[in-house]
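Incomplete set of chains, arranged as in the complex.
Chain nomenclature is as follows: A and B, assigned in order of appearance, with residue numbering initiated at 1 for each chain independently.
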Amino acid sequence: MELSAREIATYLNGEVEGNPDTKVSGFARIEQATQNTLCFLANPKYESYLYTTGAGIAVVSKSFKLRQPPSCAVVWVDDAYRGIATLLDIYATLNAVQRRGREYPSRVSWRAKVGKNCYIGAFAYIAKGAKVGNNVKIFPRVYIGNNATVGDSCILYPGVTIYAGCHVGNSCILHAGAVIGSDGFGFAPDENKRYKKIPQIGNVVLEDDVEVGANTCIDRATMGSTVIHRGVKLDNLVHIAHNVEVGKNTVMAALTGIAGSTKIGEGCMFGGQSGVIGHLTVGNNVSLTARAGVASNIKDNETHMGFPNMPIGLYRRSHVVFRNLPDLQKKVQQLEQEISNIKSKT
Amino acid sequence: MELSAREIATYLNGEVEGNPDTKVSGFARIEQATQNTLCFLANPKYESYLYTTGAGIAVVSKSFKLRQPPSCAVVWVDDAYRGIATLLDIYATLNAVQRRGREYPSRVSWRAKVGKNCYIGAFAYIAKGAKVGNNVKIFPRVYIGNNATVGDSCILYPGVTIYAGCHVGNSCILHAGAVIGSDGFGFAPDENKRYKKIPQIGNVVLEDDVEVGANTCIDRATMGSTVIHRGVKLDNLVHIAHNVEVGKNTVMAALTGIAGSTKIGEGCMFGGQSGVIGHLTVGNNVSLTARAGVASNIKDNETHMGFPNMPIGLYRRSHVVFRNLPDLQKKVQQLEQEISNIKSKT
């Protein structure tokens, strides 16, 4: 793929500054780019690189006001991040490995159904009663349990495990080692403090367009379903417990954990290593910073931080004082001394 | 399975309120239940649903004092959670898929021993010298290394890896992707700050009735054994480092990490994302809240919170003040002002 600045501007509905005939044949990060590559600038942290980058072309958001002439041709667009996403999409589509057909040995029960144009890698296992849609890519070493279903156009990377009875919607991407439908963590202690397992007879439902990161685990419900709604994106090593519900278009960064029966709203953004305890309700469009640990319900549109969680503004103000607590303590001691002095005088 | 309220009361040694002939054929959560399903009420948070649930029958703990008539037949029992566990157990047993025999291709060394009535899924691997007991279910893609042993009646879900020389007791359940016996994280720095690997020649021992969550990792000991005692339950994505010992009937929620050589007592309950640093001793019946990070030994029967950990009562009292630190700081500033005023007057 070789594209000129003019062509890129046409694709992205943008405007060229500099030589419109500059050509590039690949992508690079702005700080590492070379002459025949294209970079982008969306994050203000990287602005200074625009004046020194070796790239041939930079796609830049119109919101930037340049303080120097850029060192390359610029295609101005409304949103550089979305623009580059579009170009990467074209690139990835053109370069995608066409996988189709079945490799051997693999095991597909004669009582399973597999749609058209699928790829089934070696050592994949599709159990009886399972149903797989059309255009699905099942990489080697994927396991799809009894009566589980997988919708159209999904990609299941190596080592994905889908337990019996779970449902994966259309256009879902499951990364290597993801586990869908392991037993919820439910035990009842007996008189001797030994734990008796509570059978987990529910399942997991992933709606359409869900992406699940590598080695992320989503437990099946005790009864009913653990539900991940449409458009949810989960990063690597995330834990979703039994009977949780995650609202559509919510994203969670790596190492986040949601405890049992908690309900998360739509459009939420959870930072890495955040968590929510069980049986809570988190509203729509809630943001959690990295490390936030939620121990109480949160209303729509709030941003929380800390553990137990506080609204971010309050947390930050308290943390500023925390950083200077020894000073505060010292002041209090001085005040005590001064008052004692005053009292001794009067 | 269709059961009447009267039959359920007989099973659970409970008492019926309402029509004893009401029949149900499945389970549901109290907030989602329909007429032919059974629900339960053990957590006070859900009490209000008892007055509106569509369920046919609810199993309810006797400790509840109802404030309205329930909307369905009620079977009163001592402990609803344990009662429902019993019923789910019966249900799960009746509905269990009977797996037995060996699927191909799978690889069992002629120098391995496998007991009676086992299931060995396709792509499973049992290395030489390994020993597997009776009635074991080995799902596809399980790996059992050289000289490792697995007791009777275990279930190893897809993708479980048991490294060479590790021992799994009877009636253990290992969920998908669990790793038993990876090398402990031991390195000795040389003069140039390069790390030299310390061979980890020990192993892991899981005693009977241990459940290990999906993608949970338990490292082998440097020497001797990492030991998980009888009845321990580990949730998903838990990390147990080398030479750790976990006492019987201890449970740990997801994303918890225990660092090397630490000894955890019996009957402990650790919340999600909690952790304990290395070379510590945590007593029996210790509870950690979610996120607790233990940096010092803990005595029996204590509950800790925060990092570095504090007894829960102390932590909470400090945290209440933390939430209002800006106010406290302001007050101190006012006091300084007032004292300055007083001093200028005198």
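By definition in this document, a contact is a pair of C-beta atoms (placed from the backbone, for glycine too) under 8 Å apart; a residue touches a chain by one contact, two chains touch by 3 or more.
Keep in mind that what you see is a predicted model, and the values were worked out from it rather than measured.
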If 2 of the identical subunits are displayed, how many subunits does the entire complex have according to this structure file? 3
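We take it that only the chains that are shown with their structure count from here on.
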At what distance in angstrom does the C-alpha mean of subunit B lie from that of subunit A? 25
Touching subunit A in the complex: which residues of subunit B? 27-29, 32, 43, 45, 79, 81-82, 84-85, 88-89, 91-92, 95, 97, 103, 105, 121-123, 139-141, 157-159, 173, 175-177, 209, 211, 213-215, 231, 233, 235-237, 249, 251, 253-255, 267, 271-273, 290-291, 319, 322-326, 328-329, 332, 335-336, 339, 342-343, 346
Touching subunit B in the complex, subunit A uses residues 105, 107, 123, 125, 141, 143, 146, 159, 161, 163-164, 177, 179, 182-183, 185, 187-188, 190, 193-199, 201, 215, 217, 219, 221-224, 237, 239, 241, 243, 255, 257, 259, 273, 275, 277, 279, 293, 295, 307-308, 310, 314, 317-318, 320-322, 325, 328, 331-332, 335, 338-339, 342, 345-346
